[in-house]
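The complex is shown incomplete by one protein chain, all other protein chains being positioned as in the whole.
We call the chains A, B and C, going by the order they appear; numbering starts again at 1 in every chain.
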Amino acid sequence: MQTNQLDFIPILMQVGLAVGFVGATIFISGLLGPKRHSANKDKNFECGIESVGNARIPFSVKYFLVAILFVLFDVEVIFMYPWAVNFREMGIEGLLKMGLFMALLVIGFYYVIKKKGLEWE
Amino acid sequence: MALESAVIQQKVIDQFGLKVADFVQLHDILTFEVAPEAILEVMKYLKEDETLRFNFLTDICGVHYPEYAQERQFAVVYHMHNWVDNVRVRIKCFLPASNPEIDSVVSLFLGANWMERETYDFFGIIFKGHPQLKRILNMDEMTVFPMRREFPLEDGGRTDKDDRFFGRTQQNC
Amino acid sequence: MSELLLPPEQRYASVINQRRNEDGSELSILNLGPTHPATHGIFQNILLMDGERILDGESTVGYIHRAFEKIAENRPFYQITVLTDRLNYCSAPINNMGWWMTIEKALGIEVPKRVQYMRVIVMELARIADHIICNSVLGVDTGALTGFLYVFQFREKIYEIYEEICGARLTTNMGRIGGFERDWSPAVWAKIDAFLEEFPAVWQEFENLLVRNRIFMDRTINVGSISAEKAMSYGFTGPNLRAAGIDYDIRVAQPYSSYEDFEFDIPVGKSGDTYDRFCVRNAEIWESLKIIKQALAKMPEGNFHADVPEYYLPPKEDVYTTMESLIYHFKIVMGEIPVPLTEVYHPVEGGNGELGFYLITDGSRTPYRLHFRRPCFIYYQAFNDMVKGQNLSDAIATLSSLNVIAGELDA
Partner (left out) sequence: MSDSSKYTMADAPAGYAGEGFFATKLSDVVGLARANSLWPLPFATSCCGIEFMATMASHYDVARFGSERMSFSPRQADMLLVMGTIAKKMAPILRQVYEQMAEPKWVIAVGACASSGGVFDTYSVLQGIDKVIPVDVYVPGCPPRPEQILDGVMRLQEIVKNESVRRRSSDEYQDLLGSYNIK
């Protein structure tokens, strides 16, 4: 074990302690808390009424499309945060890079519009 | 008020003759009685006639008169309101106790749907032609019609309430 | 016809089995049930859903049916006001005053002008309180919780005014046959003036928060709309009817308790959707404030109750000293007030519409039959027509804007 590797042991202990504390509290409170299971209790709750039919049915695909596109463009916005912070130091060259990045995504967005992915009715 | 009670009375008598009777002015509302089988035509006439124009059905409710004669024990009371001349009218139909049945006016006013279901739920008055005549306020499994006089008010299953301390004897409640 | 008698779940289950959408998605049944946070009260809607869109629905009510009308047949007249303020408990004093006016009409008692003005002030305060709840909770349902927290503060101020008048906050049981149980203390007038000073600014702030709010407008415009003819046919009255475009208001159509002395106009909407209902209730609060100011300005002098000894409890000094007061006191407390044989229907403009009391008396100590014309019960049947074809979130905004109060719904 070289000396520089030895320096990592306190960090590992710290990480172990943190993860261990979180895991332990969840596990112990699970033990402490009383549990009660019965057929009636494990049914899904629909405002106190017998639920009819099954909720796991095939939904129409437009909900999934909207959700995925939202995630996609939301991640794009996250990439803009670091750029927005040091916007002045990066100057024109930064602007061009970010412009290129966004242009690619706009092409994708244009494709979605053309394919009527967000068409609702 | 352009529309006087006398005008209403005269027009309705001309139109329906013997089917309408017993016109009386009770506290600024003209009240008259209609034979149960003619209720649909009378209300259609009141609604569509140009001078009468009773365009709004305010309320439908049932009344139980146990001391009346056998064929007049249940009454269905309709309140109608003419918004243009601001006049109200009250129509009463008396039904026999054996099988209280009357035509439903849902075809004229959509609002009558639940009002008639409530009257059925309380008194057991059958509304012929009602799209969905079943109980609305009480439990569906209830077989008795609670607003009839013979049905007791208090919950029978109550054990903790000793009637002697509440001054209740059999006959006064 | 008989197929409609089946419970809605079975009816919809058969529809679900046959129908497959072209893209393979199926229909489902959703139960917007009694304990749902969006139904501000206890009523149930079973909805046939295609994804988020509502295809069909049926409402079930009666979950707190307490048999008011059956109780009313077994209670003397003074004990029925306890029932009336549990009808629409958001604006309890309006129901109380409506009941007292019905009895005064049946007994033919003329109430002094001062009492009529005091009743107008109390009813308008109750209308403000009712609309505060409806609009702020409509804001909560479309995501704007802050408005609720600020504006509810002023409903507490109205509660304090009621406490000064009759000691209770919500179920007020206010007033007697012929007037009020005691004159209003100076604290009441001071609190009303304080309320009239502070409330307009806060209400303007609440309005600015929502009326021009992009999200709120998108969530409520063209949502749950109903045409004027359909609203009239369904028996709509009150703010929901005025939002559809008909300016029917009983305070103007059949003025009671000297409403004709006040100038106020009736806000009317155009398209009968949730946004119009919100704006009509907003404007009605401004009108109510105007009425209260005029009533305070023109408040006449006089006694706070009519001179009807056999119906109005005599003051305690008289009861101990004079014989007649003792007899009147005893008869009133035992509920033996002389009531003639009459049949009377008296409508009042409640928070949600025309609240009517249809009273049949047979001269005994209890009413022979008392029927409440409950506006919520009558216009709630149109809910399924209004939300058919809309999204679920629109149905929740519509339901909240209709202001259906469970107590009034199944009396």
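Please note the rule applied: a contact is a pair of C-beta atoms (placed from the backbone, for glycine too) under 8 Å apart; a residue touches a chain by one contact, two chains touch by 3 or more.
Predicted model, so just to flag it, every value in this text is computed and none were measured.
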Displayed chains contacted by the hidden chain, counting the whole assembly: A, B, C
Residue among C:156, C:229 or C:247 touching the omitted chain: C:156
Contact partner of the left-out chain, one of C:16, C:90 or C:376: C:90
Residue of C:63, C:286 or C:304 touching the missing chain in the full complex: C:63
Interface with the unshown chain - residue positions in chain C: 33-37, 41-42, 62-67, 70-71, 82-83, 86, 89-90, 133, 148-150, 152-153, 155-156, 159, 169-171, 406-407
Chain not shown, touching residues in chain A: 32-36, 38-41, 43, 45, 47-49
Contacts of chain B with the absent chain, listed as residue ranges: 137-139, 146, 151-158, 161
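Following the convention adopted for this analysis, only the chains that are shown with their structure count from here on.
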Centroid distance [mean C-alpha coordinates] between chain B and chain A, Å: 61
Whole-Å gap between the CA centroids of chain B and chain C: 23
Whole-Å separation of chain centres (CA-atom averages), chain A against chain C: 46
Multi-chain contact sites of chain A, meaning residues that touch two or more partners: none
Chain C, residues touching no fewer than two other chains: none
For the chain B and chain C complex, residues of the former touching the latter: 26-27, 29, 31, 55-59, 61, 63-64, 77, 79, 83, 86, 88, 90, 109-115, 118, 122, 131-139, 146-147, 153, 173
Complex interface listing, chain A residues touching chain C: 46-49, 51-53, 55, 57-61, 63
In the complex, chain C residues that touch chain A: 9, 12-13, 16, 21, 23-26, 28-29, 31-36, 44, 50-52
